[in-house]
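Just passing along the structure, written as structure tokens.
Complex shown without one protein chain; remaining protein chains in place.
Our next item is chain A:
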Amino acid sequence: MFSLSLCFQVDNSSLTGESEPQSRSPDNTHDNPLETRNVAFFSTNCVEGTARGIVICTGDHTVMGRIATLTSGLETGKTPIAKEIEHFIHIITGVAVFLGVTFFILAIVLGYSWLEAVIFLIGIIVANVPEGLLATVTVCLTLTAKRMAKKNCLVKNLEAVETLGSTSTICSDKTGTLTQNRMTVAHMWFDNQIHEADTTEDQSGASFDKSSVTWLSLARVAGLCNRAQFKAGQDALPILKRDVAGDASESALLKCIELCCGSVRANRDRNKKVAEIPFNSTNKYQLSIHETEDTNDNRYLLVMKGAPERILDCCSTIMVQGKEQPMDEELKESFQNAYMELGGLGERVLGFCHTMLAEDQYPKGFAFDTDDVNFQTDQLCFIGLMSMIDPPRAAVPDAVGKCRSAGIKVIMVTGDHPITAKAIAKGVGIISEGNETVEDIAARLNIPVSQVNPRDAKACVIHGTDLKDLSQDQMDDILRNHTEIVFARTSPQQKLIIVEGCQRLGAIVAVTGDGVNDSPALKKADIGVAMGISGSDVSKQAADMILLDDNFASIVTGVEEGRLIFDNLKKSIAYTLTSNIPEITPFLLFICANIPLPLGTITILCIDLGTDMVPAISLAYETAESDIMKRQPRNPFRDKLVNERLISIAYGQIGMIQAVAGFFAYFVILAENGFLPSKLVGIRLNWDDRSVNDLEDSYGQQWTYEQRKIVEFTCHTAFFVSIVVVQWADVIICKTRRNSVFQQGMRNKILIFGLFEETALAAFLSYCPGMDVALRMYPLKPSWWFCAFPYSFLIFVYDEVRKLLLRRNPGGWVERETYY
């Protein structure tokens, strides 16, 4: 809090987002401590001047400290993908426990002992749990995170990779995120006309007509009446990238003039400064007196710039097309209109004027006194206006457009003024052409604001002070009914309230920001996105994702990758779950039909943790089936990762065919060895009995325990290989959920690699000498490999037909029952 200040200015951009330095004085102008002029804040920068004051708050009680407490006290909820995986785990656990308990009871009923029944229970649960799935999901997310890192999106939290894909609302900060955070000259008014300047970063925009003499005078005044300078040693850098010593507006003017008219320093050297009155808030202008470069002319040049209305008051004439004309009402009227228009665009407007001081009154060597003004400061010649704005970043309008066509709502939340915020929102596309706020409608129809039907206004701009008075229901109402919303003059606490409001309505919220004032919102959001280069460390800490090149358009990339990985995870899970059925059914038949065990636990693990891993991971490399950016964001309550339809396909349809394939191979081997299927039913007790060494088969041959067990383990190996063979077909059909495989193509090289490796591993496990001792897996005769081929083909044909029906009858029974 200040007791004394002298031309004191602070830059509050790290706290409130205002890019313009604010002047401070000892007067209490406002109740709100953020608005009043006699308070400065911890961690903001002082730009110029001197002041003396007393400290009123320290540490946690400062505004900065309160933001820090707010941020650290927030609990981040679960990410959407974590919720989905939890839901999926519940389903799988339910099925596993249900089957396990059912068969436990069945086993007891059938007369097995307690211990045996418990062993069956455990075996069934092991077969039900997809052991490799956790590794698969982690690898898929990691691959996506790597892909995003290549596109300059650094993801700090692995699960956040998918969150952007589910996002339905983006709350974006303005300064530094949507805008470049540097003031740039946008418009000029001279010769009774508004001219547009080029605000793009690489000077690719349209240029204006520079031939007018008025422009030359304007440029001269802007260059001379300016205390900003380029820092030394930057001649090699392009003008826009150079560092400037001086305040934001003067830097903007300096760069503009340098770009248009050449070296300002040379111009200043030619027109030496003799005296100057710096800008102060009482006068609201800045004035300097120069010697002209014309050596024959001994007159002094007085140039002045400042607030437009003050400058106009000091002027009696106006320059039009290079000629001085007396100021008349018509010209004053057009000046007012221009000023209104530029102000309405949210730009900061400055007026410029000059005069040549008469030689007789002010001869060469005249001592100009700046404290006690001894020269004329009126009867000047008005030249024109220049207005400045912090322009939007180049990639932002496009990115906002893409987000909106992807069904994502974009809301601007800023600490800056409503008019600037609205202007930027219009420039960026958050408020689209043709959408009006209630104020716009009132102005257009010339009726008071209260008479406007709120339903007509699709857009609205809400001031922070109004936000304080809103109840939760009113806030929900606003968020629900308006598609284009701008919140201006919001405090960090209010940003948090806005995010919470959106989340209450069931949206998944992404917050983008770069300053300290954004950090509570960044933390609370489902995904916080911070700017990497210009962002503060606090915001980078609070965020889940960092845009390394500050490119807002990377958010579109994030959305695309997130949606893609969600789809691919579905496919991967469907693939992995399918092999559960051919793993469980041997156990079930073993218990119920008393046949020798068709598939052992070691072989189950060889499938889940061995051969199924690479194909499941390879599904993460699948390309999108249709344009994912044209879809609506998924509804977190209805569109689940794993739903009943996926389970029905995996367990009920494809899984069953796979189980039949396995059993077919099993029966074929036993039959070839002499045990016809009819003989097998009920043989279990004798088969597993070590003491029975003369078990007779269908042909009367007698088998010792060891011999039988070798045949049994050969059957396990064959069942395992059959599962591998049918999983070839499964991975190919899981590539697509709707398109035909022929449409999608086999461009996924990792998948083909997976198929080869899977088969190589299966062959290795079967044929490697020593496997019979180590894992009890035996070499298979080549003909037994082919047992499962017809079933593999059947799976392929079945699913292609299903997808064909699905495509032909959108919304029909097939889609409702089987499209996952």
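The rule is short, and it goes like this: contacts are C-beta pairs under 8 Å (C-beta built on N, C-alpha and C of every residue); 3 or more make two chains touch, one makes a residue touch a chain; residues count from 1.
Convention: contacts and distances are computed from a predicted model.
Trainee: If you look up the hidden chain in UniProt, what protein name do you find among "Auxin signaling f-box 2-like protein", "Basic helix-loop-helix (BHLH) DNA-binding superfamily protein", "FXYD domain-containing ion transport regulator" or "Beta-hexosaminidase"?
Mentor: "FXYD domain-containing ion transport regulator"
Trainee: Pick out which of A:91, A:277, A:394 or A:419 touches the chain that's been left out of the picture.
Mentor: With A:91, A:277, A:394 or A:419 as choices, the missing chain is touched by A:394.
Trainee: Which of A:11, A:608, A:622 or A:730 sits in contact with the chain that's absent?
Mentor: A:11
Trainee: Per the definition of touch given earlier, which of A:244, A:406, A:620 or A:680 contacts the omitted chain?
Mentor: If we include the chain that is not displayed, A:244 is the one touching it.
Trainee: Would you mind spotting which of A:154, A:327, A:750 or A:805 touches the chain that isn't drawn?
Mentor: Checking the options A:154, A:327, A:750 or A:805, the one contacting the hidden chain is A:750.
Trainee: Can you name the residues of chain A that touch the chain not displayed here?
Mentor: Chain A touches the missing chain through residues 11, 13, 19, 21, 45, 47-48, 150-152, 176, 180-182, 201-202, 240-241, 243-245, 247-248, 251, 393-395, 533-534, 549-551, 749-750, 752-753, 756-757, 759-761, 763-764, 766-769, 779-782.
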